Each structure stands twice: as structure tokens, then as C-alpha cells.
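Below you'll find the structure I mean.
A protein chain is absent from this complex, but the other protein chains hold their places.
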Amino acid sequence: MSTGELTMHASRTARWARPLAALVITAALIATPYYFAPFRVFQLTMVLLYAVVLAGLNLLVGYGGQISLGHGAFFAVGAYTAAVMLDRFTTGHLATLPVAAAGCFLLGLGFGVPALRLRGLYLALVTLAFAVFLPPLLKRFEHVTGGSMGLTVPKPQPPSWTGLAEDQWLYFLTLTVAAVTLLVVRNLLRSRVGRALLAIRENESAAEVMGVRLSFHKALAFAWSAMFAGVAGCLYTWVIGFVSPDSFSLNLSITLLAGLVVGGLASVYGPLLGAAFVMYVPNLAQDISPAAPGVVFGLLIIAVMYLAPTGLAGLAARARQGVRRCVEHLRHTRRRPEPASPAEQTGPPQPEPQPLTAPPTIGKG
Amino acid sequence: MSEFLQQVVEGVGAGSIYASLALALVLIHRFTGIVNFAQGELAMISTYVAWQLVASGMPFWLALPVTLAISFAGGMLIERLLIRPVEGAPELTIVIVTVGLFIFVNAAAGLIWSFTVKDFPQPFPEGSVALAGVDIGWSTLGVIGVVAVVMGLLYLLFQHTRTGLVMRAVAANPASARLSGIRMGRVLMLGWGLAATVGALSGVLVAPLLFLEPNMMGGALIYAFAAATLGGFDSPVGAVAGGLVVGVAETLAGAYVGFVGADLKIGVPLLIILVVLLVRPQGLFGRAAVERA
Partner (left out) sequence: MIRMRHTTALRAAAAGIAALLTATACSSQRGQDDSAASADGACKGQQTTGITDKSIKLGGIYPMSGPASAYGTISNGVSTYFKYVNAEKGGIGGRKVEFVVRDDGYQPPKAVEEARRLVEREKVFAVFQTLGTPSTSAVWDYLNQQKVPQPFVATGASKWGTDTEHPWTMGWQPNYVAESRMYADYLKKEKPKAKVAVLFQNDDFGKDLLGGFKQAVKGSDITVVAEESYEVTDPSVSAQMTSLARSEADVLLNITTPKFGSQALAADAKNPRWNPLHIVNSVSASTSVLKPVGFKNVQGVVSATYFKDPADPQWADDAEMKTYRAAMKKYAPDADPSIQFNAYGWAVASSLHKALDAMECPTREGLRDAVQKLKDVKVDMLLPGVALNTGANDRFPIETMQLVRFQGERWVLFGEPLDTRQKFGPVTG
């Protein structure tokens, strides 16, 4: 077999393999709610929902190198925007999504301004302040927010022509929003914004010298990130149908940050893995220790950080590289007489977004 | 007027609680550059150790030094066992390890000692002194006094001992310190040990006021964060000053500013922090980081 043929063959395979893969994945995602029990579908819906907020947080923390301990609060703002609209103004569900997104975007922009002066730890603590302050504030404006009793709102009902059950419909809505979110985040990262963010993270001073508009991009990163948290919050209201101030405590913000770091910073799959961790691992913990699930959950977080200091996504990448090296080693020993094909000479492929080399610091400000 | 002063005293009392925990946070941050989310829970578990010792018949003033020694060893052990293995990892990874530790310690304390409020011995006399129409509880005075003593001891340690010099060198420039032959591992362990000891002292002091149960330090930790941020995260003096400012500000605002009220009083110190940070991003007493590009 000549090298030319091999390449031709490979490219022909690639031409149909890629759309086929996309098709299969889409089919699997669409088929899921028809096969799984509603309870499983609900869990997957929550995973997708958390993935949306983590993807936004990843933009800020993973790629932007800034730390937020307040994303639970943006999530809450999104959730309450939707709930109040549904409760007071009885708008349709779809109308709540853009309002929640826009509201959180603007709020994030507002937070982006002090973020210009603050770095690392100090920014983290200012956002923490927001997360601490929001629940009592929500309780104070009782006539709008329902106070500490919270608000119960209707869930979106599937149109009758779809023939879907409620949990399936919610799954599809969340799936759509999550898919759009991941696409938007990907495109953002490939655009000038993404490159500017990376430059700022790697070396702020150098980036500024190179002509990156620091203040503009930092504030914008915050705004985008807050917007996705708001979108996820809005989905939360649709899916749960109930909001109360104490559901959005500081613990939520910390859990989200922990989820992202456990999943993997600055990685495409990190938010998905982190969302799955946040959703499923507490269940695992209570199966192991029903009396004190926190003991197991705490240990599992520490264990993941030991085994995969760069998160689960990093672990997956490492495993993949290990396997590839192993396979390549085998192939080389077997085909030593033949000249290496050009395809192999291109070397190990680079994963699309660069793995995190210089981590964001929560260190000295 | 005396009512106002009474509220100020109340604020100073609360502030000294925050200050003592903030001091522990700052100690760890100076040496390791991370924020220890588990600091409050470590203080809580140390307090349980003290409670257990007292409950098994040990007099309080003997149980205290034993607890402090156990906490010191425990802090060093945590650094060696939990933090060292992820030392080279991104700092955020280490911070999340402390979050895991927080969840673990809180649940473990609940499992071992249950969530029932424990009866913790009051080391200071009950009652209060009246000064110019203001009642100051002996316990409040006691906490303030001990925090002042701890500050003094830390000052002596850092400024007048060889160990202190080494520790300051590590805090100022870890890379150079390592190159000049300082054994970083030991210094970091010492830093964690000291922080755990200060935290333990803080827990034992506040337990009679806050009442001992596994969530005792959860709320105080948020205020301690605020105090440390306000003071500058690398300044022990700043931590104490920040704690007092936060305590007095929230108490006065809660009591006297009508629309703030007790429910939103936490917003006041947070607002002060925001304003201070916008003017001085490194906090009131912090050093500005000079960066080389």
C-alpha cells in the first residue's frame, strides 16, 4: 500500500466519519429521554444545566484566569428573573430566557468594572461578598420575590403535537440551550476575545504591551460568564419550578467552583465532567455512607485532586496520550521496515484549546 | 450615648472573634499563598478536642495547652499529608483540596459528636464590668486580651527569632529562599501548624459565646474572610484591625441605620471592603505586589 493511497483512504474516511459521528451523538442524545426512566432523564437534565453554568465559569476562571466565588449568585439572579416574570407577569417561558441572560450580562459587566482593579484572591472575595449578600436581599423584597417562602411557578408544558412527557420536554429544552451555550463558548474562544483572554492569563503586562485592551476584555469575560450562569439559573426555574433564597447560598458558589476545578479548567470537557461530578458523586457518597455522606464526598474531592491535579479532563487526556503512545510504540515495532507514513510524521496532535500551563492564581493579589 | 457605646463594645466583641480567625487565615496565606477554606472547621474540631478533654475530667487550663499542641501537630500533619502531594499543582487545586477538607471535617464532627449544642467551659469569669454606663463582659475582654497577646507573640516570633527570619524569607520570596538553602517543606509545615494553633485558640475562646456545634465557625469564617480582605491578606496587623472594623461597622449599621436592619447588616462591611479595595487593591495594610513582566 503506497503512502498516497493511505492518505487518500484516510481522508475519504474522515469525510464521512465526522458527520457520521455527529449524527450518532445527536441521535444518542435525542434517543436518551425515550429510553431512560424519567428519573434518569431528570438527572441528565440537571447535568446539562450545571454544564451551562460551568462552561461560563470556565470562560472566566479557566481561560480568563480570574476567580469568582459568586457564580451561585448570578445563577440565582437568573433563576429569580425567570421566576418573578412567570409569577408576576405570567409571561411565556421562552420570554424569560433572553431577559435572564441580558440581566445577568449587564450585572456581570457591572462586576467586571471592580474586577479591573482587583486580582486573584481579592476579586474572588468581592464576588464571595455578592454571594453572601444576595439571599438576605431576596428575602427583604418579599412582595416581589416571595420572601423566604420562595416562589412556586409552572413548568413549561410540552406542546401536544410532540407527544412528549414533561421530563422529556424539559430535557430537550435544556439540551438545546446547553448545545447553543457550548457552541457560543467555543466560538468566543476562537475569536479575538478568546485569544485576548489567554494572553491576559499568561502574562497580563505583556498582553497590555502587545495592545490587548485589558479592561475591556476582562470586564467582558466577566459579563459573558455571568450571562451563562443566568441562563442556567433560568433553566433551573423551568426544571424545578420552585425558587427560594436559601437554595442559593454561598455553598452553591463554592460547589460550582469545586465542580469546575474537579472537572478540569480550560478544557472543553471539563464543565461536562464537573457537572456530572456535582450531580452524581453526592449520590455515590450517600450510598457508601448513609449516615454522613459529607465525609465521603469531602474525601472524594481530595482524592480526585490527588489523582488528577488538573481535573478529570486532564486525567482523561493523560490516559488518552498514554494509550496512544502505547499503540504507536506497538505499531512502530511491528512496521519498522516500512517508511513512516506522512500522517504519522505530523506528530501527536495538539488538543484544540491548550491545556492549562500557567494556572490562575488565587494567590497574592 | 451609653447605648451607642454599648453597641460599639458589642461590635468590638464580635470583631475580636473575626480577628482571631482572620489571623489564622493570614498566617497560612503568607506562607503558602492559598486561602484555606477549612480554617474555620479546623478550629472547630480543635475545640471539640478541648471539649472532649475537659469532658473526660481534665481541668480547662491543662486541656488548653494540650489542645494547642495537638492542633499544632495536626496542622503540620495536614500540610504533610494533604497539601504536600499537590504542592506543584495549580493553586486553585490546593484551594479545592481545602474545600474538600472543609466538607469532610464538618461531616466527621457531626458523625462523632452529633449536632447537639455542647456545653463548653467558660475560661473567663462570668458577668461584666461597668465602665461609664457600658457593660463589658469579662469574656469579651478576655478574647480581646488573648488576641492581643497572640499578636505580640507572633511579632516576637517573626521579628526576633531565627525561625521567624526564615519564615519571613519564605513569605517574601519563596524561590530565592529555596535557592539559599532553606528547607521549604519544614517552613510550610510550621506555617500550617502555627495557623492551626491560632485557629484552635480562636475556637476555644469563642465556643462559650457561639456555643459549640459542627457549624460553629461556618458563619464566622465569612466574616474572617472579610476581615482579612479588608486588612490585606498578608498582614497579621491588618487582619486584626480588619476584624474590629468589620465587627463594629456591621453592629452599628444593623442597630442604627433603619433600612439596613439586622438582616442586611452583613452588607455594610462588604461595602466598606469594596470601597477600600477600589482605592487600595491590596487591602488596608497589605503590600502592593510589584510585578515583573
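Order of writing sets the labels: A and B. Residues in every chain begin at 1.
What we mean here is this: a contact is a pair of C-beta atoms (placed from the backbone, for glycine too) under 8 Å apart; a residue touches a chain by one contact, two chains touch by 3 or more.
What you are looking at is a predicted structure, and each value in this text was computed from that prediction instead of being measured.
Enquirer: List the shown chains that the missing chain touches in the full complex.
Expert: The undisplayed chain, in the complete complex, is in contact with A, B.
Enquirer: Using the document's definition of touch, tell me which of A:G65, A:G270 or A:G294 contacts the absent chain.
Expert: Checking the options A:G65, A:G270 or A:G294, the one contacting the hidden chain is A:G294.
Enquirer: Taking the entire complex into account, which one of B:M216, B:V240, B:L270 or B:L284 touches the absent chain?
Expert: B:M216
Enquirer: Sort through B:G33, B:G75, B:P90 or B:G110 and give me the one touching the missing partner chain.
Expert: Only one listed residue reaches the unshown chain, and that is B:G110.
Enquirer: Sort through A:V132, A:A221, A:L260 or A:V304 and give me the one touching the missing partner chain.
Expert: Answer from the full complex: A:V132 touches the omitted chain.
Enquirer: Given the full complex, what residues of subunit A touch the hidden partner chain?
Expert: Residues in contact with the chain left out: 7, 10-11, 13-14, 17-18, 20-22, 24-25, 27-28, 31-32, 34-40, 42-43, 46, 132, 135-136, 139, 147-150, 152, 236, 239-242, 244, 246-247, 249-251, 282, 285-286, 290-294, 297, 343-344, 346, 349.
Enquirer: Which parts of subunit B are in contact with the chain that was left out?
Expert: Its contact residues with the unshown chain are 3, 6-7, 10-11, 13-14, 17, 103, 107, 110, 114-120, 126-128, 135, 137, 209-220, 222-223, 250-251, 254-255, 261-263, 265-266.
One rule holds in what follows: only the chains that are shown with their structure count from here on.
Enquirer: Express in whole angstrom the distance between the two chain centres, defined as the mean CA positions of subunit A and subunit B.
Expert: About 33 Å separates the centre of subunit A from that of subunit B.
Enquirer: Using the touch definition from the top, list the residues of subunit B that touch subunit A in their complex.
Expert: My answer: residues 29, 33-35, 37, 82, 85-86, 88-93, 95-97, 99-108, 110-111, 222, 225-226, 229, 233-234, 263-264, 266-267, 270, 273-274, 277-278, 281-283, 286, 289, 291, 293.
Enquirer: Note which residues of subunit A are touching subunit B in the complex, please.
Expert: Listed in rising order, the residues of subunit A that touch subunit B are 61, 67, 114, 117-119, 121-122, 124-126, 128-129, 132-133, 136-137, 139-140, 203-206, 209, 250, 254, 257-258, 261-262, 265, 291-295, 297-302, 305-306, 309-310, 356, 359-365.
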